[in-house]
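As structure tokens, the structure follows; a few thoughts come after it.
Up next, chain A:
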Amino acid sequence: MAAPAPILRMSGIGKQFPGVKALDDVDFRLLPGEVHALMGENGAGKSTLIKVLTGVYDIDAGEIELEGRRVAFSSPLAAQQAGISTVYQEVNLCANLSVAENIFIGREPRRLGRIQWKKMRRRAEEILSRLDLDLDVSAPLSSYSLAIQQMVAIARAVDIDAKVLILDEPTSSLDAGEVAQLFRVMRRLKEQGIAILFVSHFLDQIYEISDRMTILRNGTLVGEYLTSELSQVELVGKMIGRELADLEKLEDRPPAREGAPLVETELLGRTGAIEPFTLTIHEGEVVGLAGLLGSGRTEIARLLFGADHAGTGALKIDGQAVSLRTPRSAVARKIAFCSENRRAEGLIPDLTVRENIILALQAARGWTRPIPRRRQDELVEKYISALNIRPANPEQLVRNLSGGNQQKVLLARWLILEPRLLILDEPTRGIDVGAKAEIQRLVAELSDGGMAVLFISAELEEVLRLSHKVGVLRDRRLVAELDNDEGLTTDRLTETIASGAIS
Partner candidate 1 sequence: GCSGGGDGDSSASGGSAGGGDDKIVMGFSQVGAESGWRTANTKSVQESAKEAGIDLKFSDAQQKQENQIKAIRSYIQQKVDVIAFSPVVESGWDTVLKEAQNAKIPVILTDRAVDSKDTSLYKTFLGSDFVEEGKKAGQWLVDEYKDSKDTVNIVELQGTTGSAPANDRKAGFSEIISADPKFKVIASQSGDFTRAKGKEVMEAFLKSNPKIDVLYAHNDDMGLGAIEAIEGAGKVPGKDIKIITVDAVHDGMQALADGKINYIVECSPLLGPQLMDLAKKVVKGEQVPPRVVTEETTFTQEQAKEALPNRKY
Partner candidate 2 sequence: MTRFLRHRLFWPVAILVALLALNLVFTDNFFRVQMKDGHLYGSLIDIVRFGAPLILVSLGMTLVIATSGIDLSVGSVVAIAGALACLRISDLDDQNSIGGVLAAVGIALALSVALGVWNGLLVAGIGIQPIIATLILMVAGRGLAQLITDGQITTVNSSPYKLIGGGYWLTLPFSIIIVAVVLALTAFLTRRLALGLLIESVGGNAEASRLSGISARGVLITVYTFCALCAGIAGLMISSNVSSADGNNAGLWIELDAILAVVIGGTSLAGGRFSLGGTVLGALIIQTLTTTIYSIGVPPETTLLFKALVVTIVCLLQSPAFREKVFHRRRRPQSPSPVTEEKVRVSA
């Protein structure tokens, strides 16, 4: 293999956290002009490897060479100055600043030390339009959905003049179109000789974009492979250490049984967020929502949960008109909502896994009726093993969990509530292949047991696989409601989304 000299080489890397050996003697190299996928289950150590490399954490063992020179970055700033540009797993931007600033902060266009705001905004618009985004760049980042924030983070990273670009699960909430945009950009950068490290749990994406992959398992190196020489099945086998049997078992979804209508909306809407829509969710039914970034899926979910106040329309539960003023009243009616933004709207980072899991149940019972500790332990144990949360330590702080495992904790919080309507907004964000299949199976099982589910995902396959009925959104309007019969394919969905037509 007459490969060019690696631009980056990490050897014998070890990293120990209290109680967890996150990395153990890992070797890794990155060649210029390649897209290198870093693969592994949730908690395998991918993000840790990236953080060790970019100076977020000190390393315990091993060494790093960049362009043949030994380096040890003391901070992400130092790594950035040495030419490594990184998008970390959780969106790490400052939501209080404007979109333009988030792209440019630290390297604003200046004249005589004075920031040129106009120029900055213009250039930000340019950069975003190259990613097919048309945003008000002077609006604060917090006014945009998580997916858009993710795009902004990417925009920032690719604009930084770098030799190495690291993308840690940048696509976890992006839809197909956005991913395609990103890949176009990545290919262009690759042609310029930039080395790209890419992490994703979407195998299709990996096979589409990457040239080479390194697989980690439990903090140890499994090996480095050329993507073209490793089949998907082999890859999964190496990641989880055994064969994955039931990945595609859910293929055909039974038609919805005739449950009673659980939730009915009548022209429910909120100005500026979602046009009035009418939707019925039956017991035991899985309703999927499909649409592009910012099309209003999350807004529907929030209205149904009482997280936002509806401006117009009516909501009926069990045939009775109700108004959900707070999430609390929704929970009291056994509606659960698992937010897409686990960091801002989901987890309490300083509490333990156990506390995070029982939080909603405890809140529903009120503080005067604590859940007995024995019962807590049972429940938590059950879901730790059902969702394979690792490390399987209920007293671990959630902040110390890997991204995927945090997502599972959030799911577990709502599952133990045994709701009647479970709203899942991007529940499989950042979850590995094995666990994803597990979660999908769980959703199917629960709905068979009579639970209604509103399922939102950027991944159309997933929506199709699970739902009985798919609502299609476009420009904050519910434009179609399609039954999931034989005729419905991802292509047809994409078409409906694109045309905005009523079928």
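Simple rule for what comes next: a residue touches a chain if its C-beta (ideal position, glycine included) is under 8 Å from a C-beta of that chain, and two chains touch if they have at least 3 such contacts; residues count from 1.
Keep in mind how these were chosen: all candidates are chains of the complex that A comes from, given by their letters.
As the structure is a computational prediction, the values presented were derived from the model and not from experiment.
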| item | value |
| --- | --- |
| Candidate from this complex that touches chain A, chosen among 1 or 2 | 2 |
| Sites on chain A touched by candidate 2 in the complex | 16-18, 56-58, 60, 95-96, 142-143, 305, 307-308, 326-328, 330-332, 337, 339, 343-351, 355, 358-360, 362-371, 399-400, 413 |
